[in-house]
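Below you'll find the structure I mean.
Complex shown without one protein chain; remaining protein chains in place.
Labels run A and B following the written order; every chain starts at residue 1.
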Amino acid sequence: MELGTAFVMGILLGGLYGLVALGLSLIFGVVREMNLAHGDFVVLGSYFAYTIVTACGIDPILSLALGVPVFLVIGYVLQRFLLNYACRISHDTVLLVTFGISVVLQNVFHITWGPLSRNLTTPYTLSGLAFGRFHIPLPYLLDFLAAALFMTALYLFLKHTYLGRAIRAVAQEPTAAQLVGVNVERVHAITFGIATALCAVAGVFLGMTFSFTPSTGPAFLIMAFGVVVLGGLGSIVGTLIAGILFGLVQTLSGHFFGVVTQTLASYVMALVVLSIFPKGLFGK
Amino acid sequence: MTNPTEKDEVLLSVEDLEVSYGPFKVLMGVSLVVKKGEVVAVVGANGAGKSTLLNTIAGLLPIRRGKIIFEGKEITRAPAYARVHMGIALVPEGRRIFPELNVLENLLLGSYPKHARDDSKENLRRVFDLFPILEKRQKQSAKTLSGGEQQMLAIGRALMSKPKLLLLDEMSLGLAPLVVDSLYAAIEKIRLEGTTILFVEQNVRKSLSHSDRGYLMKGGKIALCGPSRDLLRERSIRQAYFGISEGK
Partner (left out) sequence: MKKLDLLVIFSVLLLAVVPLAKVPSLFYTYACLYCFYLAMANMWNLVAGYAGLISLCPAAFVGLGGYTVILGTWFSLPWYLGLVLGGVVAALFAVLVSLPLFRLRGVYFTIGSFVVPEILKGIFLIWRPVGGTVYGRGAGYPIQGDALGQLTIYYLALGLAFLSLALVRRLSESPFGMAMRAIRDNESAAERCGVDTFKVKFEAFCISALVTGWAGGIYYLGQGYIEPLSGFGIQWLIAIMLSVIIGGRGTIGGPILGVGLFLFLYFLLTRYGELSLILQGSLLITIAIVVPQGLVGMVRKIKALLERRIAIYEIAQPKS
């Protein structure tokens, strides 16, 4: 892989990583929980799309028409009827519960779809576009476009709608939010639903870019968390930039040290980020 | 001249309220009444339970025993957000504005309840008329406002939900006297528009001078109550809070 190409691909991929992290950022910032199964939800998104694609033969991106609403509901229900109670017991409990969910999900994947890797390639994912010296595989471009689209949509939603403002309010001052009539529990559930729906989107595009297995989840969790910490809670642009940095670290590491080191590189970067920003960029 | 029957209509009734923080009893059987159109002050020293009382009425604290009745309906178990929809708005101690949102967004959140959304433009106008400085600083981030401006913002936000009952917790805490005066002037205007007000203050003289009736709280209970004018003249209050000694 040529260096310039690796660079560009890293940036494009980073957009998608930003999207993965965005959901986690919402959960961490608004609901004040950590979802250890976040990466597995992304993989669930991939497998979900895979099922629809193999059953109906439609394009994976189109499958999102079903995937997004379904995941919205899954996230809402999970938060409203399980994690809500876990959170009241203690913060540790949420970690334990989401860890349990992660284990369950990974093994459900294993049983249902087997241990072999799958992917969501279509005839066009194998093609690419040429920009001067660079030949960029199409999925990477689509990844970035999708990320940009959904990030913009989320930004507009948070800025200009009553519900969006309520979500931001809950993130900043949950008590005061109650005092203006916001049902904080419901907002938590809706936010979790949105975050899970973002996982569905990320799952589709990641499945089109890479292959996935039942145990791909944790890698996404670690990376998403690193991006969240680096990008800062509450900043969509920050998350995008941090995502791009992680994308670059991955592709550049692949270029210099070989493809096998890519995941390892993002882990090391995540640990480094955590060490430098022990409480995140906007420490609480 | 207001209609005599309307004047006596009870908006809020609190009966024998008992509230505890864990094992510590903070409110030990508090009862009070607020009639429609009134301004009622709750005064008392630090730790007497005034803020706890307001927070409980707003729904932020669970009740061990007692009842809260609003507009004839019992709301004792209603969650805080639901009470806003019923028409109760609390301006909490410390203001608790949304720091990262701008002034306008803070106010718009005040009209979050469905019934207030249609009139949000109107209400916004009213709030800006009441506090012109807020209009000037619309697009500014709320955390950059001064203490007095933040208090105005908090009050304005509460007003955006068209409350029937406005609760104010330690409005003048930490603010300069001039700012406090302007706040009280605003309260007067709010009262004239027909909003019922229940407020809590440490400044006994000021709060009793600006209210119809008052309650004095001591150690989690109501020690005295009556028309504010009478309370101002009451010997024990003058001795305790105004430092006026009249003989022994």
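Definition applied: a residue touches a chain if its C-beta (ideal position, glycine included) is under 8 Å from a C-beta of that chain, and two chains touch if they have at least 3 such contacts.
From a predicted model like this one, the values you see are computed outputs, not experimental measurements.
**Student:** Thinking of the complex as a whole, which visible chains are touched by the chain that is not shown?
**Tutor:** Missing chain, whole complex, touching shown chains: A.
**Student:** Any idea which of A:56, A:73, A:104 or A:237 touches the chain not displayed?
**Tutor:** A:104
**Student:** Looking at the full complex, which residue from A:68, A:86, A:195 or A:244 touches the chain that isn't shown here?
**Tutor:** Only one listed residue reaches the unshown chain, and that is A:86.
**Student:** Of the residues in chain A, which ones touch the absent chain?
**Tutor:** 28, 34, 36, 82, 85-86, 89-93, 95-97, 99-104, 106-108, 110-111, 218-219, 221-222, 225, 229, 260-261, 263-264, 267-268, 270-272, 274-275, 278-280
To be clear about the criterion, only the chains that are shown with their structure count from here on.
**Student:** Using the average of all C-alpha atoms in each chain as its centre, how far is it in Å between chain A and chain B?
**Tutor:** Each chain's C-alpha centroid was found; their separation is 44 Å.
**Student:** For chain A, which residues are in contact with chain B within the complex?
**Tutor:** 162, 165-166, 168-169, 172-173, 175-184, 234
**Student:** Going by the contact rule set out above, which residues of chain B touch chain A in the complex?
**Tutor:** Interface residues on the chain B side: 58-60, 79-82, 84-85, 89-90, 92, 96-101, 105, 108-110, 112-113, 117, 157-158, 160-161.
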